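Structure first, commentary second.
A single protein chain has been removed from this complex, and every other one stays in its place.
Note that the chains are named A, B, C, D and E in the order they appear, and that numbering of residues resets to 1 at the start of each chain.
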Amino acid sequence: MFRHVKDLQFEARPDGPDAAFARRLQEVLGGKWGEMTVANQYLFQGWNCRLPGKYKDLLLDVGTEEMGHVEMIVTMITRLLDNAPLSLSEAVADNPGGGAIYAGSNPAHFIHGGGGALPTDANGVPWSGAFITASGNLLADFQLNVTAEAQGRLQVSRLFNMTDDPGVKQMLRFLLARDTMHQNMWLAAIEQLKEDGLEDMPVPEAFPDSGEFTAEYSHTYLGFSSGTDAAEGRWAAGPSPDGKGEFRYDDNPRANAPEPLLPPGDPRLYGTNPEAAGSI
Amino acid sequence: MFRHVKDLQFEARPDGPDAAFARRLQEVLGGKWGEMTVANQYLFQGWNCRLPGKYKDLLLDVGTEEMGHVEMIVTMITRLLDNAPLSLSEAVADNPGGGAIYAGSNPAHFIHGGGGALPTDANGVPWSGAFITASGNLLADFQLNVTAEAQGRLQVSRLFNMTDDPGVKQMLRFLLARDTMHQNMWLAAIEQLKEDGLEDMPVPEAFPDSGEFTAEYSHTYLGFSSGTDAAEGRWAAGPSPDGKGEFRYDDNPRANAPEPLLPPGDPRLYGTNPEAAGSI
Amino acid sequence: MFRHVKDLQFEARPDGPDAAFARRLQEVLGGKWGEMTVANQYLFQGWNCRLPGKYKDLLLDVGTEEMGHVEMIVTMITRLLDNAPLSLSEAVADNPGGGAIYAGSNPAHFIHGGGGALPTDANGVPWSGAFITASGNLLADFQLNVTAEAQGRLQVSRLFNMTDDPGVKQMLRFLLARDTMHQNMWLAAIEQLKEDGLEDMPVPEAFPDSGEFTAEYSHTYLGFSSGTDAAEGRWAAGPSPDGKGEFRYDDNPRANAPEPLLPPGDPRLYGTNPEAAGSI
Amino acid sequence: MFRHVKDLQFEARPDGPDAAFARRLQEVLGGKWGEMTVANQYLFQGWNCRLPGKYKDLLLDVGTEEMGHVEMIVTMITRLLDNAPLSLSEAVADNPGGGAIYAGSNPAHFIHGGGGALPTDANGVPWSGAFITASGNLLADFQLNVTAEAQGRLQVSRLFNMTDDPGVKQMLRFLLARDTMHQNMWLAAIEQLKEDGLEDMPVPEAFPDSGEFTAEYSHTYLGFSSGTDAAEGRWAAGPSPDGKGEFRYDDNPRANAPEPLLPPGDPRLYGTNPEAAGSI
Amino acid sequence: MFRHVKDLQFEARPDGPDAAFARRLQEVLGGKWGEMTVANQYLFQGWNCRLPGKYKDLLLDVGTEEMGHVEMIVTMITRLLDNAPLSLSEAVADNPGGGAIYAGSNPAHFIHGGGGALPTDANGVPWSGAFITASGNLLADFQLNVTAEAQGRLQVSRLFNMTDDPGVKQMLRFLLARDTMHQNMWLAAIEQLKEDGLEDMPVPEAFPDSGEFTAEYSHTYLGFSSGTDAAEGRWAAGPSPDGKGEFRYDDNPRANAPEPLLPPGDPRLYGTNPEAAGSI
Partner (left out) sequence: MFRHVKDLQFEARPDGPDAAFARRLQEVLGGKWGEMTVANQYLFQGWNCRLPGKYKDLLLDVGTEEMGHVEMIVTMITRLLDNAPLSLSEAVADNPGGGAIYAGSNPAHFIHGGGGALPTDANGVPWSGAFITASGNLLADFQLNVTAEAQGRLQVSRLFNMTDDPGVKQMLRFLLARDTMHQNMWLAAIEQLKEDGLEDMPVPEAFPDSGEFTAEYSHTYLGFSSGTDAAEGRWAAGPSPDGKGEFRYDDNPRANAPEPLLPPGDPRLYGTNPEAAGSI
């Protein structure tokens, strides 16, 4: 169950309107790596979590915090949309650069949202439930959470360079700091899972690789592209990070099964079948 | 540029047909974490990679291998779809369990695909370009690649328990072994990036957290959920994995900005505005 | 900002597992009219709301409650997925009806979700941000909220007839009661908006219909389908609900503009153009 | 069965081209609340309608009219796209504001559509069948139809302020007048349903709320957000609009079920399970 | 402008209910190649058509007919959904095969549609505006229309083998006959376009291939796959169908440009850049 506090976790107040930047800021609200994604991802992972205690608590804590970040960015976008030019003639009348603001803004912010934020990315594509994963395997999911926070911090860093507004930059600094914490946190949680003996690499550890394939496939780098630069990396020789083998390099992987010949299909499906091809 | 070898990297031949399992196997072909995702993700990351040498080679090598895995799974699904019952009466006539095969299969495999594989997940939802990310930041993307291989191996492990067919299981063993290699490989690549001095945590390392927030936000765990179980984890005390701070725990995070009051909107957008609310 | 209470608003505990019903229950979690829709819709409407006071409070209150309903249904689905058969042979071994449970369940619940709920509808199609609207006009949106609660209660009523499980039925009774309250609440809020002089029908009231069209178009029923049964309804005669006119019925609406003839297109777009058609 | 009359219901002729406005006008063609939505929604509701007579007639009449509105808007957009600049250099050569027209237009109008309208919204996101609902319950659906016409009229009103073109404005006036009629019509149809004894609030009326919950949940406002402004609304006290109860206000709703503890998952799904957590 | 005739173009009455087949029939209603696709595709092509006369008439005629086919299939599906079992226990009580009907049906037909048809494919994925194309080039689009009718007739043929119901089969025979006509019609229209001198192969004929490439690329078959079976086809030797060249076969196509080396990216985007790689 949730409770809502009307005050914001951090201030979300631009020094001036900028409808074109409002469009861009949508990416970290409703884009693939935006706040709607991390909020929903951590909550679903937490609700589905079958382990009581600190891991479930962690997921629900952070998912709840991210809901508050959704709120902050919605607020910022709504304020950035104030006083936007509705037509080109009005935009140009305002100032010489007004045409670019008009052209670079998202029409749906006005026609659909009436000057409010939308649950979409910077191009107006709606947020999708497919953006989140809660697999039930915490190590697999914590790795996803690390990259979600890394992609998120990366996007906020880029947005920081796309605006001169001090108020916007201040909120972005706050988000960057939380992304720093959250990257560290999920990395620490991965270590904790291993220490607690709950899971290890390769995921899922409980499913062993078949002995017959171990030598040939589970630690061998196969080079399918021209050039052998990849042989110089740590992934091509030496011990593997899971501590279970030694990397090998094979620059000429061979096909191990003949060209697949398919039997004729069911004639009631009216495909093009081999038996009809007798005359070829 | 690519070349195609008609032989398969590994055999993809079931011992018998099973249209209901064919539907399930689609998840690792065209689902979010399926082979279409990893093939396209690694290729886009490689093509967009601005670093010459071993990293670009690595991405294009593995992306090319994954295209061959797409081919193997398509072949397996097509063979599993042979001899499927087209109607319930036919299904039941075949054997007592035939009704469940009829009901548990994907109608589009026959109506749309004519007995062939489809670029969709196990529920027939089409593969989406949104499943892949190539951010230009290799550390952020290699972390995504680790989880892609972990989620992929997890899904193949689950499918292994959903079939008794020896031929299917043999191909799944091969895929599991490659996922083992690929998890190790991306972990090694992350270490390599750090050793080469190209990137570090938190991503992007080149963007510093603001000094004014460091103490309060960039290493502090904020507990927004009831209970304090999360305080027992490694993420709540001790040095942070990035080596740049000490975790703190705060079980009572406060809102730091007042309830946001929005100005009236543009009356030409016909929203419900405060000034009209004078009489309330 | 949000806080999370780990206890549930209401118990979500089935008396037994039922993976096929778990699939069906997803419709009111991640379907178009499910709890994810109402939670996000009310929160976005509230955050974007430019009116301070009771309306904004109302939206944020109810959106927050609906987040707790998402949590309850996720919990129920996760419990319904316990002990599900993973393969047909296992399903049939369990009991005679097991084949239908196997065939009627959602494979992604196991392959992707590991036995947990997903942010999708009953067919596995992901929840979409396009399901929600926050237009900035409260009357238009409260009307949407009324139908959201009506569609939601309708779907829960139907699900009530699709299960015999007492624990499931008890949670559905709770949801039905809340949907009853919420239908009443949004209807009351519509009345309140009118009483407060903030908006009225037709939306947006502030934009007048053009005088030249009022007689002919703004209160006239146009019959484009064969038959005149529709003339018997209240919409064809008598005062209109907005109190601004009298309904008229016209069973033979005429086209008022000639067939549109388009000019030739830009030849650089290589369309099929009239000027090239001289010889026809 | 349908017949097509080549003449338009109303003139759709701009006074001049404007590719940037053509992009915006797409919102009311192929956006969530556009003409494709209402046309298809009313037709599906009519075709699925199990009541013979005036209601079915009403739905098919209006759905057929809306098909004609789709045609008008397609025609208008196609004309607005004439003479658009294809490149930035051409745009700037034309006139100083040409750059904003180039930048603010939808590239797909030219590359994909060859200067014609597309079945998408203003951002180029395709129209989706998920935009429409035909639930079989006419009261629930007529409420949706009211809001569809309200959102539609709201969007057309906003577009009216985004153009100076007299021909465009004239067509928008016509659409506004029809939206006025249609809002009134669906409101009247709701009253008619109630008078005919076919349905009432709360939907579905035939499904009663459980007696045990009536007092506590079906008429009680629960305040989950800080502040009690919402207590001042009509939804918090007095008789409920369905005439079946009295509203109550509860500013401190309590969780009524303990934190959900989930049993261990099936080990064959390789999730992170409690039993493995013994050593924590 | 359209008019609706309540009678159907052809009878749509099954001899009995079959909810599992109703799900399958959705593919030719709301699937990629279903009736919603052809209806909308022909209408958009007609409305956007800049040629007056017989071509525009053709497109609008057939698009209007297809709207009537949408209506027929909706009607058939609605009738097939009658008397469907809502739960597994009810399904099994009815008859031994009832479990497969329950499991093989689409839950959304009941929960969302209340026993009515939906604008989705056989898996419940919504119809998308992306399914249709109206490019402005009639030859390109008529070729798409040929395949749309071919794919459509193929799917109806397959469905014919998935049911024993005489009433269903009778409607499918009608649809097959119309698909026969429409395949022939679009082929004839392609010939007509050529005869009228409006367009020819390759599309767009008005854009010439560059002389420098003609010999090497515009009529040469390049073999990128192992094996040279393809050299035996008509596409590898002899005159090309456009009458403008002779096919050639090249079984060893070479890369004609060096490996692309990308410059460093903008450091403000925080990608992994070459200059930082100096130490590698």
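Methods note: a contact is a pair of C-beta atoms (placed from the backbone, for glycine too) under 8 Å apart; a residue touches a chain by one contact, two chains touch by 3 or more.
What you see is a predicted model, and the numbers here were worked out from it, not measured in a lab.
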Visible chains in contact with the missing one: A, B, C, D, E
Absent-chain contact - pick from B:14, B:68, B:85 or B:253: B:68
Contacts of subunit A with the absent chain, listed as residue ranges: 20, 23-24, 27-28, 31-33, 97, 99-104, 121-125, 154-155, 158-159, 161-164, 224-227, 255, 261-265, 267, 269-274, 276-277, 279-280
Contact footprint on subunit B, counting only the chain that is left out: 1-9, 30, 36, 40, 43-44, 47-48, 50, 60-61, 63-65, 67-68, 70-71, 74-75, 78, 112-120, 126-130, 132-137
Those residues of subunit E which, in the complete complex, touch the missing chain: 5-13, 32-33, 53-58, 60-62, 64-65, 68, 75, 78-79, 82-84, 86, 110, 114-116, 125, 128, 130-131, 133, 135, 137, 139-141, 143-144, 146-147, 149-151, 153-154, 157, 160, 173-174, 176-181, 183-189, 191-192, 195, 201-204, 207, 209-210, 212-214, 216-225, 227-235, 240-242, 245, 247, 253, 255-260, 262-263, 265-266, 268-271
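The definition used in the following text is that only the chains that are shown with their structure count from here on.
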Touching subunit B and also subunit C, the following chains: A, D, E
Given subunit B and subunit D, the chains that contact each of them: A, C, E
Counterpart interface for B-C, drawn from A-B, B-D or C-E and sharing over half of its contact pairs: C-E
C-alpha-based rotation, subunit D on subunit E, 0 to 180 degrees, nearest 5: 180
From subunit D, the most remote chain by mean C-alpha position: B
Whole-Å separation of chain centres (CA-atom averages), subunit C against subunit D: 9
Centroid spacing, where centroids are CA-atom means, of subunit A and subunit E in whole angstrom: 32
Distance between chain centroids, defined by C-alpha means - subunit A, subunit D (Å): 29
Residues within subunit A bordering two or more other chains: 1-9, 48, 50, 53-55, 57, 60-61, 64-65, 68, 75, 78, 86, 110, 112, 114-116, 120, 125-126, 128, 130, 133, 135-137, 139, 154, 157, 204, 207, 227, 268-270
Touch-based graph of the chains, sorted into line, ring, star, complete or other: complete
